[in-house]
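In this view, the complex is presented without one of its protein chains, the others remaining in place.
== chain A ==
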Amino acid sequence: MAAHLSYGRVNLNILREAARKDLREFLDKCAGSKAIVWDEYLTGPFGLIAQYSLLKEHEVEKMFTLKGGRLPAAEVKNIIFFVRPRLELMDIIAENVISEDKMRSPRDFHILFVPRRSLLCEQRLKERGVLGSFINVDEYILDLIPYDGDLLSMESEGAFRECYLENDQTSLYHTAKGLMTLQALYGTIPQIFGKGECARHVANMMLRMKREFAGCQTQVLPVFDTLLLLDRNVDLLTPLATQLTYEGLIDEIYGINNGYVKLPPEKFAQKKQGEGEKDLPTEPKKLQLNSAEELYAEIRDKNFNAVGAALSKKAKIISAAFEERHNAKTVGEIKQFVSQLPHMQAARTSLANHTSIAELIKDITSRQKIPPPLHPGLYLTLLHFSIIVVLCCISCVPPYVSASEAFFDNLTVEQEFMTGVDTDKVNTYIEDCIAQKDPLIKILRLVCMQSVCNNGLKQKVLDYYKREILQTYGYEHILTLNNLEKTGLLKLQTSTRNNYPTIRKTLKLWMEDANEQNPNDISYVYSGYAPLSVRLTQLLARPGWRSIEEVLKMLPGPHFEERQQLPAGLHKKRQQGENRTTLVFFLGGVTYAEIAALRFLSQMEDGGTEYVIATTKLINGTTWIKSLMDRLEEPPF
């Protein structure tokens, strides 16, 4: 089921198995038949740890989503709530418990907090008078969830907002705890590097926890050589840019959630021979995306421009494999062919799916001579667009560019900003986008990007953008704009000196000759722009940060190095030519393009370092900005 987790440099299946064992233990503690009531948000991440079959083995007979009112009837002995520690959920649980039918045979209540129990929540249950009704109040420590053979995420949606806007560092505490768990399983990590305030804080907590647990050292040979902690606010630029890898684009356009993507079904409709036009499926097609699928593992990190060639190459190989049947003459040969059929068919399905996805993406990204029919829209799912469209017959100014043109123009402006062209003036493209009421998040991404690339905007420019945004999208967005300013994504230029060009040049963030087909540098993931975060990682491995002291000082927060003592006898003896293993932890989120860049570095022949990636949340520019928007009331209609 999760074999792909063990193929990487570090066997992350150990972590998953540990988490499953915990789950079984908890379930067995509640003897007898059970029903689980789920906080819906948790079902996604939980799906990566355990499938229903595991729960069923432990007498889970029913599952419900958490809702107010009375719990559905179910002849079970135990009711278990699986919830995040959120106060509003406690109120719902209390309602459930209170309205339980007293006439029926009593059911036992249990509550399992994920990832940690919370005193406030328990207090809330106590206030509602239901805490006493619970036989078990427990926590299920699920800090780091393995997403792939080299990828761990906490899937903590609000982490960036909490750390950098609200200044609540609870998620950092969980991060430190998660890293302690990881060290318990994979051994102490001897070297810790970091950049940024949050990184410093996490490192301090880790060192302190280690002191407190001194004497309980786990006797595990260290798997990781180095831990690198990076604050997201050290590199605010990268997530704002449109990702141009295959996986990154899937995420930008359709959104990947807990390893699944939902796609428009049209291109996946299958016609069988001899059948007439079948009804097109109307529900979105849901696909799981991870390295368990051979083809996906091969193409996900490629620049999208190289995906077509890879797919057609694959198609030829598969066709040839199927053609082999003509050559199979002897019984033995035929038998061998047949034995390979299941694998070949899986490969064919996989190829068909990805060809369809690539077509979907291409409709949006490629610039064609004849504009294609209007695509449902790159950002249609986003907020606010609908509010405006609803009013007055139809939309005010109909979008008069096709999706692919919009994509192209948007990218051009992004690249201008990243190369430092005209970042100090009002940009006419942004102006036009506002005028035609493009989705607000798109506008905010671009304006923030301009601000970051110019080390803040001039008063006049900032005022102009703000006014245009408020007038077009509504004054209530004063709140969102303020949030962006507080996190530094949008700011007023205070000094006349813009240090972004220096950073760009020193770290070689812009590469003129990015090779998309056969990349020789990480900049291929953004067709020219090398993500700052990954460049820092790369430079740390070779030649070391000492070479870029000046630039490090320009980026926010301290940079540091710590060492952790290893118990005697656990020092790793490196074989000649053996790669080092570095865990890179992105505090506040990481994008798929950054992950692709790190995978690229892992695979470089003379790289010398392999990377495992961990983060608080997998993000893209849209989900990131959205998390910073002030939660607005539902539109009145």
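Operating definition for what follows: contacts are C-beta pairs under 8 Å (C-beta built on N, C-alpha and C of every residue); 3 or more make two chains touch, one makes a residue touch a chain; residues count from 1.
Assume contacts and distances are computed from a predicted model.
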{"item": "Record-based protein name (UniProt) of the chain missing from this complex, from \"DNA replication licensing factor MCM4\", \"Spermatogenesis-defective protein 39 homolog\", \"AP-1 complex subunit gamma\" or \"FA complementation group G\"", "value": "\"Spermatogenesis-defective protein 39 homolog\""}
{"item": "Touching the absent chain when the full complex is considered, from A:T43, A:Q340 or A:Q493", "value": "A:T43"}
{"item": "Omitted-chain contact residue, chosen from A:S99, A:N482 or A:Q603", "value": "A:N482"}
{"item": "Listed residues A:T412, A:N520, A:S547 or A:Q603, member touching the removed chain", "value": "A:T412"}
{"item": "Contacting the left-out chain in the complete assembly, out of A:G68, A:P106, A:P284 or A:P558", "value": "A:P284"}
{"item": "Among A:R9, A:R84, A:R117 or A:K626, residue touching the chain not depicted", "value": "A:R117"}
